[in-house]
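Below is one structure, written out as structure tokens; comments come after it.
FYI, not all chains are in this one, though none of them got moved.
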């Protein structure tokens, strides 16, 4: 009834959130919190034309599993799906979707926030921004 | 011993390689592999990156042991 499953997936196609919400939830869950990271039209004071994402999937899976484990210990999280895009993304497209299902909403909000915050710190995925006048891998030269 | 080294994102673009094989002495560490990489790819010299050994973060002091894959991990920017 309250099955446990946390999973990271990569896709080169547009992310549809609704199927993830269906998939992540079990009948004992009263809350589904989700996060979509979306490509903005500007960043670092520049107008963004498009993004490219690159990942190291087997390591990303290992690192994400550590984060799921953290969220389980801290918030009791048992059910979460994380989908990350790779390849070229246009403005307005989702680069990442996180859906978590929990019996009560407090844990859901905390866990979802934790997963995206930590994903940005440790999971091996890289973003290259292309502007009108060039491009840059983010974080590299800061 | 042989080990595969993976290069990503800006490191891949700077070296023109996404995967290289290194031949190192027994007991070699991540730092030894790094020294060899810097000889072959001077473009890596002013770059920032972490190390991962078989998908776990590692340091220069970590022994390669029986690991099969070393990766240079530039600052991540997913999400």
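In this document, chain identifiers A and B correspond to the written order of the chains, with residue numbering beginning at 1 in each.
Rule of thumb we're sticking to: a contact is a pair of C-beta atoms (placed from the backbone, for glycine too) under 8 Å apart; a residue touches a chain by one contact, two chains touch by 3 or more.
The shown structure was predicted, so the numbers you read here are calculated from the model rather than taken from an experiment.
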| item | value |
| --- | --- |
| Subunit formula of the full entry, expressed with the displayed chain labels | A x2, B x2 |
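The rule is simple: only the chains that are shown with their structure count from here on.
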| item | value |
| --- | --- |
| Rounded Å distance between chain A and chain B, as computed from the means of their C-alpha atoms | 26 |
| Chain B to chain A touching residues, read off their complex | 6, 8-10, 12-13, 47-48, 52, 55-57, 71, 73-79 |
| Residue numbers on chain A that touch chain B, as the complex places them | 37, 53-56, 58-63, 84, 95-96, 116, 119-128, 137-142 |
